[in-house]
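The complex appears here minus one protein chain, its other protein chains still in place.
Showing chain A:
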Amino acid sequence: MHILGVLLPDNQLVKHALTHFYGIGKKTSQRLCARVQIHDRCRMRNLNQSQVTALTAFLSSPANSPPVAPHVLAAPTYVPPPLSQPVPQPEVAPPVDRLREIKIESDLRRQMRENIAHQRMIGSYVGRRHAMHLPVRGQNTQSNARTARKLNRVERYN
């Protein structure tokens, strides 16, 4: 099954298949499943149309997804009002919804490239090391440094 152009294998659990997206790991994938109400052992082929639509809608713009109502737990000292009166709604600020702040695929790659370009532009050590195709965080370079030689570029793509 394809969602937003990414091939998700049909026989995999949804929480594993979602990690095929660049920028979604195991934890984010589990939270994402909980958010769109897909159960833990559900596989990709068992998803119905509305669930696929919900996933696609969320992933296409996480920031614009509808906010989740906060479920406030009562304190141990809470005494419910008598039935004749209306139940007062507690006033709490909704917690920061980190799942709406995720970036995936091209958005995330663009953000990474912008961060490297920023470092390069201001001429910091990190930017220089990226431009020299060398490790950034003090790793040894006497031998190998293979990952850095492969990946570290100013215009980095993965």
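Heads up, the rule we're going with is that a contact is a pair of C-beta atoms (placed from the backbone, for glycine too) under 8 Å apart; a residue touches a chain by one contact, two chains touch by 3 or more; residues count from 1.
Operating definition for what follows: contacts and distances are computed from a predicted model.
J.: Out of "Vacuolar protein sorting-associated protein 45", "Cytoplasmic tRNA 2-thiolation protein 1", "Small ribosomal subunit protein uS19m" or "Ubiquitin-conjugating enzyme E2", which one is the UniProt protein name for the chain not included here?
T.: The record names the chain that does not appear here as "Small ribosomal subunit protein uS19m".
J.: Going by the contact rule already stated, which one of A:Asn46, A:Ser61, A:Ser106 or A:Ser124 would touch the omitted chain in the full complex?
T.: A:Ser124
J.: Just checking the interface: what residues of chain A touch the absent partner chain?
T.: Touch set of chain A with respect to the missing chain: 27-28, 31, 98, 118, 121-126, 128.
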